[in-house]
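Excluded from the complex is one protein chain; the other protein chains are retained at their positions.
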Amino acid sequence: MNKFIAIEPDVCIGCGTCLAACSSGHREAGLQAQPRLALASTLDVTAAVTCHHCEGAPCMAVCPVGAITRADGAVLVNEQTCVGCKLCACVCPFGAIHPSGTSIAGVAGVKFDTPTFPRGTSALLSWEIGVYTRAVKCDMCAFDPAGPHCVTACLTGALSVQDAPCAAAARKEKLVAAAKANELAMRGSSTIRRPWDA
Amino acid sequence: MGSKFVIADPGLCIGCQTCLAGCLLKHSVPGDVAVPRLNLVTTLTISAPIVCHHCADAPCVASCPQNALYFDGDRVAIAQERCIGCRSCVMACPYGACDVVSENRVTKIGNLSVGDPGRAMLVKCDLCYDRPGGPACVAACPTGGLQVVDEEELQERSRKKRLAAAAASAAISSVQLNTALA
Partner (left out) sequence: MEKHMAVCPYCGAGCKLNLLVEDGMVVGAEGLDGITNEGELCLKGLSGFDFINDTKILTPRILHPMIRRTKGAELERVTWDEALDFTARKLTEIKEKYGADAIMLTGSSRGPGNEANFVMQKFTRACVGTNNIDNCARTCHGPSVIGLMDTVGSGAMSVSIPNLENADLIMLFGYNPSASHPIVARRIVKAKEKGAKIIVIDPRSIETARIADLYIQIKNGCNLAFLNAFANAIVTENLHDRAFVEAHTTGFDAWWEVVKNYTPESVADICGCSPEDIRRAARLYATAPNSVIGWGMGVTQQRQGVKSVHQIAAIACISGQIGRDNAGLAPVRGQNNVQGSCDMGMWPSLFPGYQKVTDPEVRAKFEKAWGLPAGKLSAREGFKLTDLPHGVKEGTIRAFYNFGEDPLQTEPDSADMRETLQNLDLLISQDIFMTQTTALADVVLPGTSWGEHDGVFSASDRTFQRFTAAVPPKGECKHDWQIFSELSTRMGYPMHYHDTEEIWNEVRELCPNFYGATYEKMAGTGHAQWPIPTIECPGTPTLYRNGQFNTPDKKARLLAHDFVEPTEMPDEGYPLVLCTVREVGHYSCRSMTGNCRALTLLADEPGYVSINPADAAARGIRDQQLVWVSSRRGKVISRAAVDERINKGAVYMTYQWWIGKCNDLTMHATDPLSGTPEDKHSACQVEAIADQVWAERHAQTLYAQMKDWLAGEAAAQDKEPALA
């Protein structure tokens, strides 16, 4: 099973620390600094939206240059192979791919951004002069043996890594609880009388 | 309302796994995935297979971004070709009754093996909608411990309980009741 990062929205306070940790961690590893998860907030919910590293990932299926592969239980984009066609971003049902490239704007007023598109334009549609945009997505911090930076950074513990043992354990818990509930549901109408049914 | 589901009587369950075998056999056909949709749980005090409740307001249907799960009459149905294996339904189901498995098929062009990105398959009870005689697990269970609960069955159970409760309420009647009628 592929590993992925899951969010518990009730505990999310929308602070963006996960975004900052993701950005810094990748920048330090020489990868794109665009955060690979996104905060979504509505009237009812705040949650970080993460890549699900789908078993039958549509992004991987649709990539024309084979830049998206599966390795070590994660679905990864090779940022060098990617040509920036954005098909993967179009097809991802979670919007978990964030096309981005390194800007050519300098610092301290020496050069500045010359936008050709309003910043509100979706990253799937905009194009900036001189910026090589490529698919940027969660790589489970494959470059770091310590694992995903966002999970460690989250201060309310809303993010967690779901891998096969984790998912199996969570499922087991639910199954046992369901069995107990089943027992209660059938008590009294079971054809077997047990000591405590009297 | 109006959905059906299979439920186990823990009193009758002997943990023999025959229901799992029956389910697996029924799903061992081309295009399907040969994995049982029931999940046998055994603890110190209970044995019971847990299976999809075909909820009227199913969280799995709500969580699927691809509409691979949808309502079809009395059950929550699966459109297998739409599943991308994101496992949102696995996380959403409060019973743990939904699962996703992936097949890694290898395509060969002559002798050249060309890997497949992976095909995800949803594993969830479909109420054996296409099986004459209904759910295979119910038929297979040697102790008769599995039954299909539908609207009628639920009404019947409630009716029985209400009758029993009404009879018991005789104890609190403020006026002496005529017991000669019983």
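Letters are used for the chains, namely A and B, taken in the order the chains are written, and counting of residues starts over at 1 for each.
Convention: a residue touches a chain if its C-beta (ideal position, glycine included) is under 8 Å from a C-beta of that chain, and two chains touch if they have at least 3 such contacts.
Just so you know, these numbers come straight off a predicted model, no measurement behind them.
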| item | value |
| --- | --- |
| Among shown chains, those touching the left-out chain | A |
| Hidden-chain contact residue, picked from the options A:A6, A:L19, A:C54 or A:C82 | A:L19 |
| Residue among A:L43, A:A146 or A:L184 touching the omitted chain | A:L43 |
| Contact footprint on chain A, counting only the chain that is left out | 10-11, 13-17, 19-21, 23-24, 27, 33-35, 41-46, 107-109, 112-120, 153, 155-156 |
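Just so it is clear, only the chains that are shown with their structure count from here on.
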| item | value |
| --- | --- |
| Touching residues on chain B, where the partner in the complex is chain A | 7-12, 39, 41, 43, 45-46, 48, 50, 65-66, 83-88, 90-91, 93-97, 99-102, 117-120, 157, 160-161 |
| In the complex with chain B, residue positions of chain A that touch it | 1, 4, 6, 52, 54-58, 60-61, 70, 93-94, 162, 167, 170-176, 178-180, 182-183, 185-186, 188-194 |
